[in-house]
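Excluded from the complex is one protein chain; the other protein chains are retained at their positions.
Every chain is named by a letter (A and B) in the order it is written, and numbering of its residues begins at 1.
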Amino acid sequence: MSLARATGLILAKELRIELRSRALLSTTFVFVLLVLVLFSFTFDPTATEARRFGPGLLWLALLFAGSLMLQPTFVREQANDTLSALRMAPIEPFAVLLGKLAANAVYLFLVELILLPIFAGLYNLSILPVLGRLLLVMFLGTVGLATTGTVFSAVTAQARLRELLLPVLLLPILAPVLIGSSEATVGLFSDQPYLDTTWVVFLTAFDVVFLTAAWLFGEYLFEE
Amino acid sequence: MTPVHPQPSAGFSVQFEKIEKRFGMRLALRGVTLEIGPGEFVALVGANGSGKTTLLRIAALLMRPSGGKIKISGEGADILPAIRARCGMVSHATLLYDELTAQENLRFFARLYDLKQVEEVCAAALERAGLANRARDLVRTFSRGMRQRLSLARAMMTEPRLLLLDEPATGLDPEGQAWLGREAARLHKEGCTILMSTHGRNEVQSAVTRAVRLEAGLVAADSRDGTEMREILARSGPEA
Partner (left out) sequence: MAAKSKSNLASSVFWSLLTFACLALACYAALFVAPEEKTMGVIQRIFYFHVPSFWTAFLAIFTTTYGSVAYIATKKMKWDWIAVSAAELAAAFLTIGLVTGPIWAKPVWGVWWAWDARTTSTFVLWAMYVSYLLLRTLVDEPERRALLSAVVAIFSCIDVPLVYFSIWMYRTQHPQPVIGDGGYLDPRMGKVLLECWGALVALFLLLLRERYRLEKMRSEVDGLRMEVERRGL
């Protein structure tokens, strides 16, 4: 069976489970919203300040939310040992990682899509003129977050104190994504909106590098 | 019902050669050498901690031994995906998704195993497990016995040539155990090799052809070497 088909099957299964309860999605959404609102209490945003700091805060909130939301990815498979069932199936081991990674990227992107208008309203930013380019930046940043987050959640699922360990492991690794995504987003909200191609290329490189690393080393995470 | 695979073939044979498995400081298996021929129905008995589950997980290719070699061979067992496709396992854990319905679970695994005529196969499996009327219910709502039955149906759906059962009778009432015994016997008759770890005498052991006892990570007795199978099975309780 091809990698694409196996990944598709696992992605479909993940989405079916999550969209049924929507627990993860709704909790993540509320968390990011809370963080954004709380941040607004810590400084008094004027228009220029909001445009300067807002995107960074959004991405920071997403990173925090992500490192909490990504935790159950593999812990969920421990309850009934379904991970063993997946490992026994005649599919490429990377399909499991890729399927879950894709699912996490979809969840995060969905949360971001719902959040964007609210974020724009809170910080008084106009997103419509730059919508396409903004979605591109969000997509690239989200893929980076989902890739490293899924791999590390497979690591922490096998460790103690996993709820605390995942953010501690993940956030330093994601520093480049935070910087790249925030800077690209700030560019889009400036007086003369522009898409900073350096950061777009950088974020793409981050994604490619870590997807490759996940492909090369990911299967070792499941060995017993 | 049309069979999933073109021709039923002989069961796989499994060769354990001086298998060792270490978990940190603990040595769960200390050099197990065991040869299981095609079509045998082997009962693996032993006390808790004797290494039964570990040996089964190594046979399922889920666990890599720390020492020694395992070889699974037979018709169609030339490459790893081919072996995986015809190997099934039932364990203490249900290996099922609680948040999916019985039907969705079976469909998912049927597709993952690339079975043809997915709907037919799943319907037949549910029918055999007596769960056809609960097909659209979430597995979360099932009793322990129902989950075990679904778990076995899932494993048998792919018409395995090697079936690994880890204390499958746990949580089953006598009726469930009888059903399990019948299903295992049916598969055995069709030529499947079955390795089953068991705990105490129960209905499931009726079709067993060979018994092996593990003690502290080593083979202590094998009915193939002349020890009475009955005797080995009799001493298979938890305190053995």
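Heads up, the rule we're going with is that a residue touches a chain if its C-beta (ideal position, glycine included) is under 8 Å from a C-beta of that chain, and two chains touch if they have at least 3 such contacts.
Just so it is clear, the structure is predicted and the values come from calculations on it, not from any experiment.
**Q** Using the contact definition given at the top, list the shown chains touched by the missing chain.
**A** Across the whole assembly, the hidden chain touches A, B.
**Q** From the list A:A6, A:A50 or A:V151, pick the residue that touches the absent chain.
**A** Spelled out, the listed residue whose C-beta touches the missing chain is A:V151.
**Q** In terms of residues, what is the contact footprint of the unshown chain on chain B?
**A** Interface with the chain not displayed, on the chain B side: 22-27, 30, 66.
**Q** Which residues does chain A use to touch the chain missing from this display?
**A** Contact residues on chain A toward the absent chain are 148, 151-152, 155-156, 158-162, 165, 168-169, 171-173, 175-176, 179-180, 183, 198-199, 202, 205-206, 209-210, 213, 217-218, 220-221, 223.
Quick note on the criterion: only the chains that are shown with their structure count from here on.
**Q** Go ahead and note the Å separation of the Cα centroids belonging to chain A and chain B.
**A** 39
**Q** In the complex formed with chain B, which residues of chain A make contact?
**A** Listed in rising order, the residues are 1, 6, 9-10, 13, 16-17, 20-21, 79-82, 84-91, 223-224.
**Q** Quick one: in the complex, what on chain B touches chain A?
**A** 57, 60-64, 81-82, 84-85, 87, 89, 91, 93-100, 104, 108-109, 111-114
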